[in-house]
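Quick one: this structure, given as structure tokens, is what I'll be asking you about.
Rather than the whole complex, this shows some of its chains in their spots.
Lettered A and B in written order, each chain numbered from 1.
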Amino acid sequence: MKKIEATIRPGKLDEVKEALNKSGINGLTVMQVIGHGKQKGHTQVYRGQEYSVYLLPKVKIEVVVRDELVEVVTGIIADAARTGQIGDGKIFVSTVEDVVRIRTGERGETAL
Amino acid sequence: MMHKRWSWLLALIILFSFPVTAFASDGSAVDSGDTGFVILSAALVLLMTPGLALFYGGMVRKKNVLSTLMHSWSIMGIVSIQWILFGFSLAFGADHWNIIGSLDWLGLSGVGQNPDPNYAATIPALVFMAFQLMFAIITAALISGSIAERMRFSAFLLFVIFWTTLVYDPLAHWVWGTGGFLRNLGALDFAGGTVVHISSGFSGLIAALILGKRKGHGSEPMLPHHVPMTVLGAGLLWFGWFGFNAGSALGANGLAGVAFVTTNTSAAAGALAWLLVEWLHRKQPTILGAASGAVAGLVAITPAAGFVTPLASIVIGLIGGSLSYGAVSILKQKLGYDDALDAFGCHGVGGTWGALATGIFATKSVNPAGADGLLYGNPAQLGIQASAVLVTIVFSVLATFIILKGINLVIKLRASEEEEDLGLDLTMHGEEAYRGLIGNASTAPSVFKAEHLAINPALVGNHTNI
């Protein structure tokens, strides 16, 4: 099994989730992160002092899928999350060796 | 430099050439009980606007809370000055053609520590002026609920200046100014059903329509980011509303007592009505509903507060809460306009009901200076109320339309899509509302700024584009 981790724009979470749902991918975990890549930050002002923000809010999605789904799922995510502007984010793929469904104790791919 | 200094001096001389005679009080007719009561009522009404800021601020998304607070706060700044310079004079100065006040009281010239018996015989004219100012502030602030999360800040500021001058000031004159034509007609509006709530509610609706829906409206959920903040705001509103309605008796007397009781009762009834209807309709009674219903009840009783019995205020509140629920829950979805925080649903609908209800439930047994309504044998009063409502709606809608279209000729009303995405807090004001443990570390002092600017001036440039 593979773990697909995608760091995307917060505003794109909805579309990505819809796109995954439509393709029958239901299991996913989401967390709030901040990140820095090529995208540049904003200027903020507090009592007349300027600050620049270099870590911008992003959302990270984790989906664990069977090996054969990796290409499809990364494609779906990338398509749904793309705006074409710097800051769209990255997808990382890595190997997961085992899965346990806590409720039933099932192991391996059937537990996904 | 030289030039600047001179213009300052000039300004100062102009300022102080205003006659100050008769400014100090001879203390003749001032009643300390009434004066203290109205001064403190004015303070309570002022507090309603920071309260409204929180009420609204809790309901927007996290990225727009500061811009929402800013709406109310910038109005506190602008309208306070406008009113002193010329707004009060336009609204309450000597009448011209039953339509507008004179400019005699520019810069409060002639408005001093002695009472003006035309309006309130036992309190200093200045205190009456200050009390009325607080109404002008909150009315403009109410509108901001309709255009939240998408209007450019500079356009908003222009709108506020024009709207207060061209809509609020004349309306206040029509209904409350000596000689105002709706007042002459016999329209009853104890504390501002037409002037405050109908005008702001309908103006908000038009503004929402002109601005268009928020990006993602209908597909993405746009839920309150901080419900307790909204509930706190509602608490301050309920509290301040006692100043609003009871204070409108302009004296600490039995009538103020009646207005106090009807106000509290209608707020309670409005909250209960919303909860019950929601419970039946959606199976869940919500705290946002309780707070919204209380506000709806407060709106509905406003024009009636000093004219009806406490029992009538139960009916007014119950119906007010139910109607606002219907407007917000059903009408809005059906018609599909994006009145973001329901200025129309609460104030337009509630205010209209309240103005008509005054024509139904008013009784001279409560206030001999008022009139009897439908239920007390005088159906004509309902007709008069309906006319006043109609005039207010038509005028507010048209004037707001013209003002916004006019501003739009000069600058853009609407934030860009990117600005909406990032949120107005960041793009209009360069601020973030909340900052956690790592939030602080994510920012660098301005020393790092230069390099960033060098790389992407376009983005930073955007921020100045308010």
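The rule is simple: contacts are C-beta pairs under 8 Å (C-beta built on N, C-alpha and C of every residue); 3 or more make two chains touch, one makes a residue touch a chain.
Just so we're clear, the structure is a prediction, and the values are computed from it rather than from any experiment.
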Total copies per chain kind in the whole complex, with one of each drawn here: A x3, B x3
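Note that only the chains that are shown with their structure count from here on.
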Subunit A and subunit B, separation of their C-alpha mean positions in angstrom: 43
Contact footprint of subunit B on subunit A as seen in their complex: 11, 14, 34, 40-46, 49-55
In the complex, subunit B residues that touch subunit A: 219-220, 421-422, 426, 429-432, 438-439, 441-446, 448-449, 452-453, 455-456, 459-460, 463
